[in-house]
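One protein chain is absent from this view; the other protein chains keep their places.
As written, the chains take the letters A and B, and residue 1 is the first residue of each chain.
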Amino acid sequence: MKNFAASIKGKSPVMVLLIPFVILAVGFELGPLLAMIQNSFLEDDGRTFSFVQYMTVLQSKFYLTAIKNSLLISLFSATIAILLAVISAYSITRFSARVQERFLSISNMTSNFEGIPLAFSYIILLGNNGLFTLLFSKMGLDLFADFNLYSWTGLILVYVYFQIPLAILLIYPAYHGLKEEWRSASALLGATSAMYWVKIGIPVLLPAIVGTFSILFANAMGAYATAYALVGSNYNLLSLQIAALVASDVVLKPQLGSALGVFLAGTMIAAMLFNEKMMRKVRRDLK
Amino acid sequence: MKKGMIWHKSVVTLLILYLLIPLVGTFLFSVAVEWDSSILPESLTLQWYHELFQDPRFYDALNRTLFIIAMTVALSLAIMIPTIFLVVVYFPEWERFLQGLAMLPYGIPPIIGAVGLLKIYSSGNLSLVGTPWILIGAYFVIIMPFMYQGIRNSLRTVNAIELIQTAELLGATRRKAFIKVILPNILPGVIVSILLSFAMLFGEFTLANLLVGGRYETIQIYLYQKFEKSGHLTSAIVITYYLIILLLTWGVFKITHARNLSIFISQKLKGIGRIIASAILRRSYTVHVREGKR
Partner (left out) sequence: MTCVSIKEVSKSYQKQKVLDKISLSLKKGELATLLGQSGCGKSTLLRSVAGLTEIDEGSIYLEEKEITSLPPREREVGMVFQSYALFPNMNVFENVAFGLKMRKMDRVKERVSDMLELVGLTGKENAYPHELSGGQQQRVALARSLVMQPRVLLLDEPLSALDAKIRKNLQNEIKRIQKELNITAIFVTHDQEEAMTISDTIHIMQEGKIVQSGTPAEIYTTPQNPFVARFIGNYNVISMQDFYQLVGNHSLRGNEMAIRPEMIQICDGSDCDGEEVDEWIAGGTIAQVFMTGNVLRYEIDTSVAVIRVDELHAGNRVRIPGEEVRLRFPRSACLVY
């Protein structure tokens, strides 16, 4: 029905108007992707076809650690963020519409606080000479004595910070999918509040939770700016290593960087596929 | 119920504190003369802002950023509107393909994009690395999902296909129908996409740093360069920068409340499409409070 009457010969002049889009999409989207993949199968000379880059990655403790660190930090930050978001988003829904809106605006507002400015902010607050660090040590609190912002825990803390607003904004609407009537109906049918959550609440929320989790995971895997500003190259993360290999001032190894890039892209695709699969498993009613 | 509310109130209060402390801290730092060891700064000053606004480098960086963003958005509008329109109306069989292409950048983090872009454009005839032009190209791709969704939804909301058919039946040529009927009706819906793109590109560091770096200093690069120097001055930059972003998102907020643009969430997008679509809304999500209440 949609097929708008226009013969092929009538269409050809119109097709010319699509050319600029095709040029840009090929030049800046598909082209670079394919270039990266192609490059990853070349030796350092950039000419000879080989699997040497992948072999290097898989045999190098250093790069395997980078991948592992990135995976762990993404899993951890995504898990923590989603737990906090599920709890706090539910609390938000318990307030009046006006108040809810205000809370969400604040959350929404802070979701723009990421990357360099965020790293900076954490440095002045919790860095070696950070406000809180000094303040607490002066007050004799050992709370932050062992804390090092430029480490694993510090990165998790900052990652969680930029993940939470995103998680809330994605989870929150799902709570509106829970109708108050369901709760009433299940109560009338004799279910306790806990049973309601187990049998209805959580299953209905699950697709949103799983979907959000994979977004958060991918978000953390690809995060570069925050980590770069916070730890520079002092911490071994996949995204930082890729950047160092393709654009640092020292030694460039673009082919190796491409191979790592393919690994990174692979985890993204895996996250999306995981989400698809889970979605189908938990919600057979969604097609 | 009472007891429950105490819990919910504490949860939300803690959340808000957690989210706001870094912002407030940075703000206070930007107006403090010295601030080392007390809970609140001892004396306040605007000297850091004064210093910042005296710095020609700041204005240059700001101008460069605005130039790049404006060019990118203009290019995107000029290309995406006709492209999407033509595909929707004349080549519906290609729509899925276009959608995939337009949403793909959501799945590719900029760091991956940078690898391939550096490979293609760092040498040879197309040596664009280090120039603003490569950023415009790369940014065109980055904002493509926003632009696509905004334009596509606008077209759907105004029922573009029937409008154009009606206009044709009433004697308008396709070009006239597009200009008189389609364009004026979709532009309001596209404004949100434009603002979102502005806010997003304003905060873009990865590509700016890797593709261009200090050779064409944008606001993010400037911020990073100042990083090590003076904490107070950098705070002033962060706050100023952040205010600009807030202004942009506030604009989005106002418009999304005036017009219902988040229809696509309710339309049953599948799997990745749904995730991506919801991710897109992250910056303008508040609209769902009202939506959800209905």
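What we mean here is this: a contact is a pair of C-beta atoms (placed from the backbone, for glycine too) under 8 Å apart; a residue touches a chain by one contact, two chains touch by 3 or more.
Fair warning: this is a prediction, and the values are worked out from it, not measured in the lab.
Within the complete assembly, B:Lys176 is the residue of B:Arg96, B:Lys176 or B:Lys254 that touches the hidden chain. Shown as candidates are B:Thr45, B:Asn185 or B:Thr240; the residue that touches the absent chain is B:Asn185. Only one residue in the set B:Leu28, B:Leu62, B:Leu77 or B:Leu163 touches the chain that does not appear here, and it is B:Leu163. Residues of chain B that touch the chain left out of the display are 158-159, 162-163, 165-173, 176, 180-181, 184-185.
The definition used in the following text is that only the chains that are shown with their structure count from here on.
Of all the residues in chain B, the ones that touch chain A in their complex are 4-5, 7-9, 11-12, 15-16, 18-23, 25-26, 29, 35-39, 75, 78-80, 82-83, 86-87, 89-92, 101, 104-105, 107-120, 137-138, 140-141, 144, 161, 165, 199, 203, 205-206, 209-211, 213, 220, 223-224, 227, 231, 234-235, 238, 241-242, 245-246, 249, 253, 265, 268, 270-272, 274-275, 278-279, 281-286, 288-293. The touching residues of chain A, when paired with chain B in their complex, are 2-4, 6, 11, 14, 17-18, 20-21, 24-25, 27-36, 39, 84, 87-88, 90-92, 94-95, 97, 100-101, 103-118, 120-122, 124-125, 131, 134-135, 138, 161, 164-166, 169-170, 172-173, 176, 211, 214-215, 218, 221-225, 228-229, 239, 242-243, 246-247, 254, 257-258, 261, 264-265, 268-269, 272, 275-276, 279, 286-287.
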